[in-house]
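Handing you this structure, nothing more for now.
The complex appears here minus one protein chain, its other protein chains still in place.
Labels A and B are assigned to the chains in the order they are written; within every chain, residues are numbered from 1.
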Amino acid sequence: MTREFWINGVLALLLLAAPFIALAFGESFYVTLATRVAILALAAVGLNLALGLGGLVSFGHAAFFGIGGYAAGLLAAEGFTSMPVIWLIGAVVAGLVALATGAVSLRTSGVYFIMITLAFAQMIYYFVISWPTLGGEDGLSLALRNEFPFVNTLKPLDFFLIAYGLLLLALFIFARLRAARFGAALEGARQNETRLASLGIEVFPVRLWAFVLSAMITSVAGALYADLNRFVSPSMLSWHMSGELIVIVLLGGVGRLFGPVAGAAVFVLLEFALGGLTEHWQFFLGLILLGTVLFARGGLLALFAGKAHHG
Amino acid sequence: MTFALFAEQLLNGLQFGVTLFLMAAGLTLIFGVMGLINLAHGSLYMVGAFACAAVAAWTGSFWLGLVASLAAAAGAGALVELLVVRRLYDRDHLDQVLATFALILIFSEAMRWLFGPFPLYLDMPALLQGAVTLPGGIDYPLYRLAIIVVGIAVAVGLHLLIARTRIGMRIRAGSSDREMIAALGVDIGKLYTIVFALGAALAGFAGALVGVNQSVQVGMGEPVLILAFVVIVIGGIGSLRGALIGALLVGVIDTMGRFLLPQAFTLVMEPSAAATTGASLASMLIYIVMALILAFRPRGLFAPA
């Protein structure tokens, strides 16, 4: 077992223990904070599939996050309140949107890809705020949290456990994909596209699949996020959100299994701690991010677990 | 719909297009010469607008404000290049995205810190108030017309700068053969700072010009930045000509789409539904155009080889 394996285990346990400890001290607010970490980590696991394994710098994942959120809001308004159904529908819609936008954007690479994914996400953002039944700039409110069989989703701890369970599931899926033939082709394409083609592997469909799967995972996180806040806002679709997801992946460590978990925890805690100190916390968040990019390459996990291994 | 209204919308589209060009020109130069994707370009636009509004309010002169916007944006650009951006040239695009995203947070919050949470307003200079009557009997605001003229003048000036001057020759060489011009003894670091400051000044200038028609506030640069990305993706990243044509295309298509689509839909549906459907589609129109162009030309219309 490598050092990274143990660090991952500790991270998983810490995140699980946090809400229990918080409740023992009667601080239920921290349960919400831990849930936020789990949800953002889940969204970032999705992005990490495209960005980390595939090297596809998508600056438009907020679109998929938002699609999941709006699926939750709209379906709840129509009376469909089962979370698994909502996740499924949201994921299918996000997957189809990713298929269409990916088919165009994956024909390009490098900065073109970054800007085009950003532009498509922006297109969806403008569509949503201009379409009347989607609530415009005000977004949609959820009267109650959606339902999950045998669980009272209104209890913070129960809801946390749902989010945590999905996060573990997504991490498991990520690990299997990475280890499978698909992951080998995807990681190969990131390292050397020409080489892959000369082996006889078409790069485009591999990347398109990765992009679609990545979008689907991120959309489930969006649905949970809507349920957490009982509110869907167009800001879920904004390019700031896309930027934050990239930040989370990079903070933790690109392409690492638990990178998104470490990144989300640090991001949420930073936001919370700085927000308590000064109303201009974004200024300092920016400085910290800048410092991380310039001086701590490879993300947090690289500091503790060394350079990434790829078997 | 009258001809006059149509012509007015077309001019509005052109005016929007030239302001987009001022943004896109800097972005595409910076990418072409240094290979850098700069998300913080919208922040420099915002800095220009704030500088213009603040100086104009303080001195009472829009023109001094305009000078201040150029100076502040160029200064901020040069500072950012020296302190941060030059460490990013050798990094991959992901690091550039993240670092310049961080710069946006810093700039936005700094502006909020300095100027407070409320928007500033910028008065139109007396000289450019009112309307002019154009051939064909169209009354058009003088200020907007002036923006079009200035924008075209800047485009011509930039072309001459790049094509005819010594510094332009170095910029062209810098984008095609970095080692060669370093070997010829040109101070490449200084050249990069100048190019970055030039791009920043153009963005700040655009911010100041637009600040008259809109309120000057934090975050104002971001929608423009994303449109400028669309522009240079359509035009071909690194191409100044592509930036100009892309900008005019995006400006005109966006404006005319918002004007014509809701009316077009009234032919097939009832007015209120037509208005909302048309407006929604119009807001997506340029992205659809971008997708179509890329489907046929993945590197844009005028991508340099």
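Throughout what follows, contacts are C-beta pairs under 8 Å (C-beta built on N, C-alpha and C of every residue); 3 or more make two chains touch, one makes a residue touch a chain.
Rule of thumb we're sticking to: contacts and distances are computed from a predicted model.
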Problem set entry | Name per UniProt, for the chain absent here [options: "ABC transporter ATP-binding protein", "NADH-quinone oxidoreductase subunit K", "2-oxoglutarate dehydrogenase" or "Thiol reductant ABC exporter subunit CydD"] | "ABC transporter ATP-binding protein"
Exercise. The complex has one chain that is not drawn here; which of the drawn chains does it touch?
Worked result: A
Problem set entry | Which of A:Leu47, A:Ile86, A:Ala185 or A:Leu228 contacts the chain that the document leaves out | A:Ala185
For this session: Consider the whole complex, including the chain that is not shown, and state which of A:Glu27, A:Glu202 or A:Glu279 touches that chain.
Result: A:Glu202
Problem set entry | chain A, residues in touch with the chain not shown (by the definition above) | 176-177, 179-185, 187-188, 191-192, 194-203, 205-206, 209, 308, 310-311
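Note that in this section only the chains that are shown with their structure count from here on.
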Exercise. Where the centres are mean C-alpha positions, what is the separation of chain A from chain B, in Å?
Worked result: 31
Seminar exercise, completed: Listed in rising order, chain A residues that touch chain B in their complex are 51, 57, 59, 101, 104-105, 107-108, 110-112, 114-116, 118-120, 122-123, 126-127, 130-132, 239, 243, 246-247, 250, 254, 280, 282-283, 285-287, 289-290, 293-294, 297
Seminar exercise, completed: Counting only contacts in the complex, chain B reaches chain A at residues 31, 37, 84, 87, 91, 93-95, 97-99, 101-106, 108-110, 112-113, 222, 226, 229-230, 232-233, 237, 276, 279-280, 283-284, 287-288, 290-291, 294-295, 298-300
